[in-house]
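Here you go, one structure.
Only one protein chain is missing; all other protein chains are in place.
After this line comes chain A, so read on.
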Amino acid sequence: MPERVKPLLLPLAALLAFEAWMRLAAVQSDSLAPPSAVALALAGALTDGSLLTATRDTLASAFAGLALGGAIGLMLGLALGLSHILDRLMEVTIEAVRPIPSVALLPIALIALGFGYRMEITIVSFACVWPVLIMTRSAVGGIEPRLIEVARVLRLTQLDRIRKIVIPAALPRIFLAFRLAAGIALIVAVTVEIAINPLGLGAGIMTAQQALRPDLMLAYLVWIGVTGFVLNTALMAAQTTLFGRAALIGDGA
């Protein structure tokens, strides 16, 4: 059997079996729908635009949160990576705040900011700070010491040193950090929407569930999966084209 067909067999067989079972046993359910009905619901939601609006809302909050949290994480990571003293002084504070699960901030953001984009962006950015901070710090800390020596010999100012030596040398790993943070941003955005925020894809899937429309609910689920997959693939492709083999350093997955 050709290698390229193998991966497709399992999902196709599962879908067919599921469809056949739903049809033949005439299952009536509030939680399941045959794949054909899901596909129809997906097409319907795509054509009337509701799905695209929801996607836009979710991605807007996810990316805004990623930009904000990523910027904070990058600054802190650069500062801590460059200065050993600062790194050691902030250790306890960072270790104390970092383990707080992002969704635990949900109620605080809710009473401080109310429903809407601002609250969601705040939580997403809190979640994005940490991976960027940690990976930037270790990337900057792991720069070849000779490059720093070169900077010293050339008498570069601190700003030039960061701009011309540190950031280019650490860039592949910083990009990797942002890629991972982008995945987290999407997950947190959808989670916040499902838990409480009446906005975007997460709210859409909850509404479909409460309206007892399993076909639409599963269509949303599939669409959320597709969004996650496309985002991940696009960032992965960007990483390889931008950095080539250098991007693979430290990428465990």
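Here is the rule we go by: a residue touches a chain if its C-beta (ideal position, glycine included) is under 8 Å from a C-beta of that chain, and two chains touch if they have at least 3 such contacts; residues count from 1.
What we mean here is this: contacts and distances are computed from a predicted model.
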Original post:
According to its UniProt record, what is the protein name of the omitted chain, chosen from "RNA polymerase sigma-70 factor, ECF subfamily", "Alcohol dehydrogenase 2", "ABC transporter permease" or "Spermidine/putrescine import ATP-binding protein PotA"?
Top reply: "ABC transporter permease"
Subject >> Residue touching the undisplayed chain, where the options are A:M22, A:L42, A:I121 or A:I224 >> reply: A:I224
Original post:
Among the options A:S61, A:Q209 or A:Q239, which residue touches the chain absent from this view?
Top reply: A:Q209
Subject >> Touch list for chain A against the chain that is not drawn >> reply: 3, 6-7, 9-11, 30-32, 88-93, 95-97, 99-108, 110-112, 183, 186-187, 190-191, 194-196, 201-202, 205-206, 208-209, 212, 214, 217-218, 220-221, 224-225, 228-229, 231-232, 252
